[in-house]
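Shown below is the structure under consideration.
One protein chain omitted, others in place.
Here the chain labels run A, B and C in written order, and each chain numbers its own residues starting at 1.
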Amino acid sequence: MTTTMQPTGTREIQFREAINECLRQEMELDENVIIMGEEIAGGAGRQDQGVEDAWGGPFRTTVGLIQQFGKERVLDTPLSEAAFIGAAIGASSTGLRAVAELMFIDFIGVCMDQLINNAAKMRYMFGGQVKVPFTMMTRIGAGFGAAAQHSESYYSIFSHIPGLKGVCPSDAYTAKGLLAASIRDDDPVVFFEHKGLYGISGPVPEEPYVLPLGKARTVREGTDITLVGISKMTWTAFAAAEELAKEGINCEVIDLLSVSPIDYDHINESVQKTHRLIVVDEDTPVCSMASEICSRVAEEVFDYLDAPPSRVTAPHTPVPYSRAMENEYMPNETRIIATVNKLMGR
Amino acid sequence: MTTTMQPTGTREIQFREAINECLRQEMELDENVIIMGEEIAGGAGRQDQGVEDAWGGPFRTTVGLIQQFGKERVLDTPLSEAAFIGAAIGASSTGLRAVAELMFIDFIGVCMDQLINNAAKMRYMFGGQVKVPFTMMTRIGAGFGAAAQHSESYYSIFSHIPGLKGVCPSDAYTAKGLLAASIRDDDPVVFFEHKGLYGISGPVPEEPYVLPLGKARTVREGTDITLVGISKMTWTAFAAAEELAKEGINCEVIDLLSVSPIDYDHINESVQKTHRLIVVDEDTPVCSMASEICSRVAEEVFDYLDAPPSRVTAPHTPVPYSRAMENEYMPNETRIIATVNKLMGR
Amino acid sequence: MDLDREALLKLYNTMTVIRHFEERGIPETGQRGMSASVHSSAGQEAVPVGVCANLSDEDYIGSTHRGHGHCIAKGVDVKQMMAELFGRATGPNKGKGGSMHISDMSKGMLGTNGVVGASIPLALGAALTSKVKGLNRVAVAFFGDGASSQGVLHESMNLASIWKLPVIFLCENNGYAMSTPSEYGVSTTHISDRAQGYDMPGVLVDGMDVFAVYDAAAQAVARARSGEGPTLVECQTYRYYGHTVFDNPLTYRSKEEEDHWRARDPLNHFRTVVIPQGEITAAELDQLDADAEALMEEAVKFADESPLPKPEELYDDVYVDYPKDMMKRGVNMSI
Partner (left out) sequence: MDLDREALLKLYNTMTVIRHFEERGIPETGQRGMSASVHSSAGQEAVPVGVCANLSDEDYIGSTHRGHGHCIAKGVDVKQMMAELFGRATGPNKGKGGSMHISDMSKGMLGTNGVVGASIPLALGAALTSKVKGLNRVAVAFFGDGASSQGVLHESMNLASIWKLPVIFLCENNGYAMSTPSEYGVSTTHISDRAQGYDMPGVLVDGMDVFAVYDAAAQAVARARSGEGPTLVECQTYRYYGHTVFDNPLTYRSKEEEDHWRARDPLNHFRTVVIPQGEITAAELDQLDADAEALMEEAVKFADESPLPKPEELYDDVYVDYPKDMMKRGVNMSI
């Protein structure tokens, strides 16, 4: 268990507050940090009329920043993701550390080119002449009746792209530490916030701190099977593990945290102990993070595996609106438990 | 071996000609088929001045179409991929069968939204009210010194998206048959043409024919190990297999052809016979087609595997310009042979 | 304006049905826990109604996240719409789409759309179909002031212009994109002025006046049908409520501003114009309001009594043809 990846202290704040606190502290520490996006503050251009933070971010993760840092460093944008995300990349390659927010990952298709052809490749194409310390914050996650265009979790697409890094924090503590790491990192990082985590509180140190990019953590030790969770799914896996413990099955639960690079050493070590692997991934299955992890583990610790590396993911369908179907779409404890039982031969 | 997936007859034409012939025949057979894209004909608006087919398509796959079908059905577009690909999707959902060409897959980031949020999801979001018989033709492949923004093979991104289908023909015969299938199919299909295949000739029947979407084919039977190739990599794997045969190793080579849906039954059957799998994929490795196939095979025929399911792919880097590095970037026979030897324990 | 009594009554009726749908349907949806992405168009009724009065079922519209009004004006069944919002199997989208994806292909309604600007090229495509097949249909692409900053609009206006497509770019400028005022986000005083850069007419219209909208749309539709190409129409309008139910608009706009616009209410405006003409009485219009209220009662009841989709319908309608087992294979689904 990587203890440094666990919070110390007793102050509890929400995931959303942890993000907000991190942004505030990073902007205090480094005047090169700026942030831009739609409704980052809200009521743009009406500050004179006493309008401030009309939204403070659609999920209030950026509230208060404009009061403290002013509209030169906290920039509300028009609905122009390609331009402002591209501009953030350009700014990051010329001396700033720009953070840009894409309201939901579902909209990536309007600005993807700037990510894949500029942010990801500039350093390489330029032969190392440039650093692009750019962070894109965005939101993922289904389960809210928001239907097919507001519920995606496309992190696998970004992990596929060489030149990008990606993180999926799972709680307030990792949100603050990994966001700080993302902003301070000299490479482009995509920071994926799960909508279902915003309201959840947990212990978070008040002072700024950084958690390492590229490291997973074990959130529950166990000996029988390794469950790898991504983002909110870590806790779905955890809950399933607690349930299974009652039946005498001892699951180890790994919180992936970083989707590029992926901490294979951590996962492999666990599987070498438990001999079984299930990846729990809210995204659809084909060419997914789940397939990536299962395939690497199968390749790298093949001889240790006592059962097929398996996955519990969403099906290969868009996200349906009606809860009647969406509940079935989401990976849940029942499916995890059934899969564990199958792999355990019960 | 699926014999229907092998050509009959003796007439040989190039891959590029097979595509051209298919387009012509499909447009003859169905007046609802239209095609649009940049430089599809070329010299747009100058027909009156005797200009026709100035390009005929950047790789001359669409040459002659405008003469035969006129500029109402063969539409040169400005550099506006989001608009014209979106328009092709809109046209396909209202009674046409529109084919749109994205010049290189590298540019997908400027129009991705239309693919993932409209083409892929309309039918689902609309509760089955609409069919979207849309085909996007595009180009993939490195190896030509075209550097990081003109050499990608992003098919895995499309396979990840529920609602899309995808095909990677590997020769003139499959190009013609699969393109016809794509156009006639009532779902959106992305058709990936490898730049390195255009000049290669092979037997192609003159009459129109259709090959099934979602089916792989065996291009070399063997007993020791299964090599799955995608697009041009099928032939790199094939060449390695021929080489290995001299050393007494008998490789089965599968030509994937379809990247969504993937023909797991075909692959599994082969692996159940050979007990070993290598996927040869020109794309970068993380969350790739290679990881997808390795993970599924590991899950579905785990007990048959005598060695870790493995892959020979590009590394997790952008595509470098200089051949000195690009040669190393590309999967090649040497790497396949070394990997086969490793898995065979030699 | 060439509207007879019946046509006038229809205009009002459609507006009041939209108003009642928004004011009843949205809170009811919220009470059923499905309000995540529902946007009210109350206040903006004159725009879709004025525009769609020029269209037949054969014509097409592309719509936005704020699309209930577009749907109703284009003839989508209100009871089915309510069922869709409630996530029921009887919705036009069988509960798969919800508020942001309501569509009815039989009415030429190409879907409300959750991605700002994304439906614009769909309308373009429908216009292309009409042109290629000689159907003499037109397509209207509705979009907001916020959407005017999306690149795809620029590309689409250029493309429609060079191809002379029978399409109308219909901007509903309600002054805000979420809380961002258009005077901040849009670098031109009037979005309609951008039409010049695309060699098409640009028309600025009072979007609270259904007759003004009707007339402007009539002209644009006539131009489109006669093969002269696209028009950009900007309708100045206002949404009475927040961006979604989670938004309190008074955090970014004033009560005075709201009052100013509410004083120009499109239903009221209709009354002040039409009743004095003497052909239509206030009582008749009151009756239409009452009918709309009753219709909503019915719609809520219909929706509530409708079955939910079965969980396994999750796998339907992804593709026309795809092996269903491939959609669930290897991911350990429970059904």
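Simple rule for what comes next: a contact is a pair of C-beta atoms (placed from the backbone, for glycine too) under 8 Å apart; a residue touches a chain by one contact, two chains touch by 3 or more.
These figures come from a predicted structure and were not determined experimentally.
The hidden chain, counted over the whole complex, makes contact with A, B, C. Although one chain is not drawn, the whole complex shows that of C:His65, C:Arg194 or C:His243 it is C:Arg194 that touches it. Checked against the full complex, the one of A:Asp186, A:Glu206 or A:Glu242 touching the unshown chain is A:Asp186.
If you put the hidden chain back, the residue from A:Arg73, A:Lys195, A:His266 or A:His316 that touches it is A:Arg73. Only one of the listed residues, B:Arg24, B:Lys273 or B:Arg335, touches the absent chain: B:Arg335. Note on the undisplayed chain: of the listed residues A:Gly9, A:Gly95 or A:Gly199, the one touching it is A:Gly95. Mapped onto chain B, contacts with the missing chain fall at residues 38-39, 42-46, 49, 51, 54-55, 58, 76, 78-80, 82-83, 106-107, 109-110, 144-150, 285, 290, 310-318, 320-325, 327-329, 334-335, 338-339, 342.
Interface residues of chain A facing the missing partner chain: 32, 34, 72-73, 75, 77-78, 80-96, 98, 113-114, 117-118, 122-131, 162-163, 165, 185-187, 214, 261-262, 264, 296, 299-300.
Although one chain is not shown, part of chain C still touches it, namely residues 149-155, 157-159, 161-162, 184-189, 193-194, 196-200.
Simple rule for what comes next: only the chains that are shown with their structure count from here on.
The most distant chain from chain A, with centres taken as the mean of CA atoms, is C. Between the Cα centres of chain A and chain B there is a gap of 31 Å. For this pair, chain B with chain C, the centres built from the Cα atoms lie 39 Å apart.
A straight line joining the Cα centres of chain A and chain C is 35 Å long. Multi-chain contact residues of chain A, defined as those touching 2 or more other chains: 82, 106-107, 109-110, 147-149, 290, 310-311, 315-318, 320-321. Touching two or more other chains at once are residues 93, 95-97, 101, 113-115, 118, 151-152, 318, 326-327, 330 of chain C.
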